[in-house]
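Our next item is chain A:
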Amino acid sequence: MKGDDFPITTAEEAPVVEVDGLTVRYRTGARTRHTAVDGVSLRVEGGEIVGVVGESGSGKTTLGMAVAGLGPRTAGEIRVLGRDLAALRPAELRRLRPEVQVIFQDPHGSLDPRQSVRSGLRELRGLQPERTSWVSDEELMAQVRLAPDLLGRLPHQLSGGQAQRVCIARALLLRPRLLVADEPTSGLDVSVQAEVLGLLLRLRETTGVSVLFVSHDLSVVRRICDRVYVMLHGRVVEEGPAARVLEDPVHDYTRRLVAAVPGRRLRAAHAAREPQNTGSPT
Partner candidate 1 sequence: MTLTTPTEQPVRKAKTAPIGTARRRPGVHGRRGVVLVAAPLLLIALAVLILPATGLLPDPDRQDLAAALRPPVFAGGAWDHPLGTDKLGHDLLARLVHGGRLTLMIGLLGAVVAIVPGTLVGLLAGYRRGLTDTVLSRLIDAQLALPFILIALSVISNRGSSLGVLLMVLALTGWAPCARVVRASAMVLRERQFVPALRAAGASETRIVLRHLLPNLAGTVVALATLQVGTAVLVESALSFLGLGVVAPSISWGAILASGQSLITQAWWVAALPGVAITVVVLLVNLLGDALLSHYDPRKGGHR
Partner candidate 2 sequence: GDTATSGAGSAGGVLRVVLNSQPATLDPVVGARSDQYVWGTIVEPLIGTGDDLEPAKDGIITDWARENDTTWTFEVRPGVEFSNGEKADAAAVAGSILLNRDGEKAILKSYLGNVESVEARDADTVEVKTGTPQYNIPNLLTNIFLMPPKYYAEQGTAGFTAHPVGTGAFVWKEQQPGRSISVTANDAYWGAKTALPGVTFTWSPDAAQRLALLRSKAADVVFDLPPAQAKEAEDAGLDVQRVKSAMKIVGFLQSDKAPFDDPKVREAAALAVDRDAIVASIFEGQATADAGLLNVKPDEQPTASVKADPERAKSLLNGKVTIPLTYPAKKYTYIDEVAQAVGGQLEEAGFTVEYNPVDYGSLTTEVVTRKISGLYLFAGVPNVAAPDYFAHGFLTSDSITANCASPEFDELAAAALEKADPAAAQPLYDELNTKAVVDEHCYLPLYKQTFSYATSGVTGIEYNALNAVLFDRAEMR
């Protein structure tokens, strides 16, 4: 197939993802349904990092999977690069799929335990020959700051941080327009988390990929996201630029969320040292 059926659009064109009134219900019993996502609208522009925060069970993962076209959808519309996912024929859908890639919390779980890094990449190249010819395995590894000799390893021979970077590399290989990252660092140590987050930021600079960043860690979201959506019981209760929402929350729930973030003492210490930053939330 021609790889350029969907020429890479520039940031000024249609948003990478546009979600309109998305509702997802799960079957929980013979007659009972659970509404996990309830009328959510969301937009991710090219090159943007958009955060989704909320407590456990608020529907973040469900939303992320729906956006990636991998999860169920009960109502509403999801447009990727201007195309409605529901209206696409299966073949078109398969061609559109690589535009949105996913990264999960458990990096080991997202790699086939029996496949070495290299053969995993080879399989992707087989699946999407045109999209993946732009880079060699070694160059790709360098992009995610991994030594090329890790190519021969099996997932269980990788540390958590390395495995997560392999996941990112696999996603990158397909030149997606959007990465859906579902709590990609919550299983990692802060020292490793910082590396992975740094990598995401750098990739955004170099490749212009957009990121839908699902997380419950407000500090992380605040640090790397341009805009955030705050979810509660499947609804978006507040949205806006990350700095504004997390420093000057409007919604009651967001306030509580922000107030609960630990590290007050540390922040106070910083604030004392850097007087220009007195607009701290507490």
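As a working rule, contacts are C-beta pairs under 8 Å (C-beta built on N, C-alpha and C of every residue); 3 or more make two chains touch, one makes a residue touch a chain; residues count from 1.
A word on the picks: all candidates are chains of the complex that A comes from, given by their letters.
Not measured: the values here are computed from a predicted model.
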Single touching candidate for chain A, where 1 or 2 all sit in one complex: 1
In the complex with candidate 1, residue positions of chain A that touch it: 65, 68-70, 94-95, 97-98, 100-102, 104, 106, 108-115, 123-124, 127-128, 154, 156, 167, 170, 174
